[in-house]
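Missing here is one protein chain; the remaining ones are kept as they sit in the complex.
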Amino acid sequence: MTVKARAVPSPSILSGLLLRWEWLLVVLLGIACMVNASLSPYFLDVHNLFDMTFHFMERSLIALPMAFIIISGNIDLSVASNLGMSTIIMAASYKAGLNIWLAMLLGLAAGAVGGLINGLLVARVRLPSLVVTLGTYALYRGVAFVILGDLVVTGFPSSFTAIGQGYVGHTPIPVPLVIFAFFAVLFGLLLHRTAFGRLVYAVGNNETACRFSGVAVDRIRIILFTLSGLMSALAGVVLSARFGSARPNIALGFELDVITAVVLGGVDINGGQGTMPGVVLALFLIGVVRYGMSLKNVPGQIQNTLIGMLLIVAILLPQFLRRLASRSRA
Amino acid sequence: MVTVSEEKKGRSLLLLFAGVREMGISVFIVFLIAAVSLRSPYFLTVDNLVYILIDIAILTIVAIGETLVILTRSIDLSVASTLALSGMIVGMTISKHQGIPPAVAVLMGLAIGAVLGSVNGLLVAKGRIPPIIATLGTLSIYRGLVFAISGGAWVDAHEMPRPFVYLSKNTTLGIPNLVLFAIIVAIIFYYFLNHTRTGREIYAVGSNPSAARVVGIRVDRILFLVYLLSGTLAGMAGVLWISRYASAQSDTASGFELQAIAATVVGGVNIFGGSGTLPGVVLGSLLMGIIVNALNLIRISPFWKLAVQGFIILLAVVSDALLSRRLQQAGASEGAS
Amino acid sequence: MSDMSENLLELKGISKSFPGVQALDNVDFDLRPGEVHALVGENGAGKSTLVKVITGVHQPDAGEIRFQGQPVTFPNPLVAQQHGVAAIYQEPTLFPDLSVGENIFIGHQPVRPMTRRMDWKRLYERAGELLNALGVKLDPRTRVRGLSVAQQQMVEIAKALSLNARILIMDEPTSALTLRDVEDLFRITRRLREAGTAIVFISHRLEEAFELADRITVLRDGHYVGTRPVPSTTTDEVIQMMVGRTLDTLFPKEEVEIGEVMLRVEGLTKEGLFHDVSFELRRGEILGLAGLVGARRTDVARAIFGISPADSGSIWVDSRQVRISNPQEALALGIVYVPEDRQQQGLVLPMDITQNITLPILREFARRGGWLDNSAERETAQEFAERLDVRAAGLWQKVQQLSGGNQQKVVLAKWLAARPHILILDEPTRGIDVGTKAAVHELMSKLAGQGMSILMISSELPEILGMSDRIVVMYEGRVTAHFTRQEATQEKIMAAATGQPFSNS
Partner (left out) sequence: APPTVAPPAEKPAAKAGFKIAMVVKNLGNPFFEAAQKGCNEAAAEYGDECIFQGPATPTAEGQIEIIDALIAQKVDVIAITANDPDALVPVCKKAMDAGIKVVTWDSAVAPAGRQIFVNQADMEQIGRIEVQMLAEMIGYKGQIAILSAAATMANQNTWIEWMKEELKDPKYKDMELVTTVYGDDLREKSYNEALGLFKSYPDLKGIISPTTVGIAATARALTDEGLCGKIALTGLGLPSEMAEYIKSGCCKAMALWNPIDLGYMTTVVSHLMASGEITGKPGETFKAGKLGERTIVDDGAGGGMVLLGPPFQFNAENIDQWKDVY
């Protein structure tokens, strides 16, 4: 390597580490836990802490591929609708007499197909993903209603509902948490340790240059959207197992929660930047904050307001600190 | 020889169409109208068409604000919450002070919207928060404020002064007031976007933000301005909304932001900024209105409505994309020959 | 005191650093009314940064700017514009969605006096006049999106002229222009100089600087080296000042054994772009593809590389007919393409040097389960960065922090790492300094010597004549002539490139 004489050395690992977004999230998470513990005597209870995770594992499962999609420079607004569609396909076929596990596979396949359609429209027709998934947002939810109307499917076998309600053996660890942990590690490795992950970043940073470099951009996009659909369907499996029932309006409005978490996790909404640990931390941060507020019986609307403020403050804070630092240096 | 020139003429005609960005959606609307008319003769009556116009008036106003923002490569997800908050504040005020004239109520809505919009503007322009994130945040915050200031209560029809409720019902010169409001807003912003320097700078900022900075456009000011205007229009829409539905609630217009964005992109505004026209946006709103109206008229099952609506939106944007690409190609070969 | 009042603009001790780079270090520069002052230096010497300090895009860390003897600050481009400073920047600053006319007048559009309403009619009239003066045939109402690089450059020039500036800065305005356009530009520049405008002119083509400039200032590695009046200096001296040593400016290609046909293109046609393009490329050969900018050479290259495949015609690689419908397939056949627009098409600017170099061959470093072998990847990147003498603080440096020339080297490194058989180079030395240019030419020669086949698209005749074994000339999407190295002359190529009937005499 030719290093020019006037070049400065590589930025120190320490400062690189200290300035990371993830640390800010760790600090915020710590603060949130401390505030919750001091406000509510019920917070620091192992069972409660584990049970708390039930409420955001489905969103978290969707957030994993959403992080990929946003890093690659796109967005998927149809995740919750796709969840609804695939879950209803699963439930309806179970009701029609199909074995629950086969029905589940069918549901997963339906979710993947929903994602694939998004991917094809984005990659092949070259429509912006926001536009495509705004359309399928209505379409997929609509399909769920077409299939099930005002009906409900209940009576899932307990082996199935355990996916959403159960605990691992005799521990207080919820099954959905384990499922999420597995996929979080898988997606984390995929993003940070594989060629595919690297290409996702590259495509998010400059799609044209990737095309000119022989990167199969279209294929990556299609894979990502399909993956997103598949994970939405999986989240639907967990959610309907947790409810023990399925209705077409399941998971209404999840998409904005998911995007909020991914962005709070430090993923650049314009693509090209972000990490899996950041996203996971943000998911837990939001979960803990919401749970703390629920324990204090804060109304839902006010909870949303505070999450909104958290999002803005978390993005403003580092900038503010940086400006402060540069001013004090000057 | 004749055939050659004929062909050339045909191509030029195509090119002419290609130049009109609204062509794709216009064609689509005509097809849709034809198809629906076959099923329901009532569709093409003056009555029904006026009804559609009334129905899309508020959507159009909000979509115009959204357009300004999207043109600068940004987005405003908070419009529905702004609308609700403005509506709630105005609703609560007029229910307490029945004497307030409707015009003052509208001005109040504009002012509240302007304040809320400028908060977005500050966050984006000065705080340098990416637009989606900033307005995703204020979407929740404003919505929460609606709940907080009303304490979960609501404003009823009988609490509102009559003149205010009739604001959205009456007609002026035979034109329903709501439609008139939308027309005025559309004309003002058409003029603003096409005939003022600032309007053109909005396009410039969206077309190439870094170049805009280099040529001396105050990008921050423009960003602030579009959010201010978007908020203002949403605030005004809030007043019209509570007048039309004679009720203000904490879930007023929830999810309306996606409809506004849909109308904008269906109307041909590039979601990546820089291009899009006001007539296109009006057509986009119109298409949304026609879909809803048509689905009712042809008596489709309520469970099919959403799916069909989504399908038509997709169909509209896909066919528009394919058509304009086809025309562009025709234009390219024309230019070369 | 006297020289102070004589100078329109004076910069003293200007320093500017970016994270990791000291772009300018204590630089002096002055500018007099009615002179053309050339600014030269290698890639990354700090020329463009100096320009941006003058126009208020960047604020200097230290130093002083005096305008007509008075200290000033330009906190933003608008203030500089108000002082009469106009600039054509190296990177395009156009708005693709706006019309040509609007682009020219953006920020100072004519308005009707009373209503402040935009005066579209006057805008297009005046834009038309400006374009006419530049000798450009372009409807001011067309959109900028879709214009060729050259046309865009002319719009930039018209835009700068529209300001009626007292100081006009042109950062590599000629790199995308044909000879004829350059002559037009020079004519206008001289006219402005006579009218008293002070002009800063930046170019890597030293002959242009010598033709046009009254004085030449040289920067090296962010330092001020010196200023020379033109009649009393020589190219050799300036080059010596730039690189610190003497240099052969043109590196003629070595003779190598020309082998069998590697790539054959037959009747390639893409509706509306090019027609019936045929040529062949042999092992170890450099085939020059000459023509004016806009001759559709890029489109032919894009068709061969599979980015936008042709409608008809055939491509033969290694005497097998192939279908190339995307770049992956081209890559598999050993064909690579170095695009003319490196920032947009060649590089992923926010990523580091390693990641850019290994982008097309990432799969080679994927171990079981797609696992990336980072150390193997780094070794490869290191190897090719060294071979191309990429100058950077380290492999971890983001490509966006590199100067234009070093960016081009990264693109080349990227493609050489893919070990191609057929290399298509589109304007490989555009915007590259003399030193680097020589290095690129040397490299091309060496690669050809190792048996690589090179298709070189270039608008610079000296480069075409110096480097090519054979030359194909295109004009408006058609091949108009084939020459061998021996047959080719500047005149013959120009005649074919401008579509004039070929005379045998």
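The chains carry the letters A, B and C, assigned in the order they are written, with residues numbered from 1 in each.
One rule holds in what follows: a contact is a pair of C-beta atoms (placed from the backbone, for glycine too) under 8 Å apart; a residue touches a chain by one contact, two chains touch by 3 or more.
Values in this document were obtained by computation on a predicted structure and should not be read as measured data.
*Asks:* Going by the stated contact criterion, tell me the shown chains that border the hidden chain.
*Replies:* Across the whole assembly, the hidden chain touches A, B.
*Asks:* Check the options A:Ile100, A:Val152 or A:Met309 and report the residue that touches the missing chain.
*Replies:* A:Val152
*Asks:* May I ask which residue of A:Ala181, A:Ala216, A:Leu252 or A:Leu316 touches the chain that does not appear here?
*Replies:* Of these options, the touching residue for the absent chain is A:Leu252.
*Asks:* Just one of B:Leu77, B:Ile94, B:Leu123 or B:Ala253 touches the chain that is missing; which is it?
*Replies:* Candidates B:Leu77, B:Ile94, B:Leu123 or B:Ala253; residue touching the omitted chain: B:Ala253.
*Asks:* Mind listing the subunit B residues that contact the chain we can't see here?
*Replies:* Subunit B touches the missing chain through residues 40, 42, 48, 51, 55, 143, 147, 150, 152-154, 156-158, 169, 241, 244-247, 249-254, 292-293, 295-299, 302-303.
*Asks:* Which subunit A residues would touch the chain omitted from the figure, given the whole complex?
*Replies:* That gives, for subunit A, the contact residues 40, 42-43, 45, 47-48, 50-52, 54-55, 145, 149-150, 152, 154, 161, 165, 167, 170-172, 239, 242-245, 247-253, 290-291, 294-295, 297, 299-301, 303-304.
Assume only the chains that are shown with their structure count from here on.
*Asks:* Select the category (line, ring, star, complete, other) that matches the graph of chains linked by touching.
*Replies:* Topology of the interface graph: complete, with all chain pairs in contact.
*Asks:* Tell me, please, which chain's centre (mean of its C-alpha atoms) is farthest from the centre of subunit A?
*Replies:* Farthest chain from subunit A, going by C-alpha centroids: C.
*Asks:* What is the distance, in whole Å, between the centres of subunit A and subunit B, each centre taken as the mean of its C-alpha atoms?
*Replies:* 30
*Asks:* What is the distance in Å between the mean C-alpha positions of subunit A and subunit C?
*Replies:* 43
*Asks:* In the complex of these two chains, what residues of subunit A are touching subunit C?
*Replies:* Listed in rising order, the residues are 1-4, 6-11, 190, 193-199, 201-202, 205-206, 208-216, 272-273.
*Asks:* Can you name the residues of subunit C that touch subunit A in the complex?
*Replies:* Touch residues, subunit C against subunit A: 20-22, 221-222, 305, 307, 326-328, 330-331, 337, 339, 344-351, 355, 359-360, 362-363, 365-366, 369-372, 382, 385-386, 389-396, 414, 418.
*Asks:* Residue numbers of subunit C touching subunit B in their complex, please.
*Replies:* The touching residues are 55, 57, 76-78, 80-81, 89, 92-98, 102, 106-107, 109, 111, 116-118, 120, 146, 271-273, 477.
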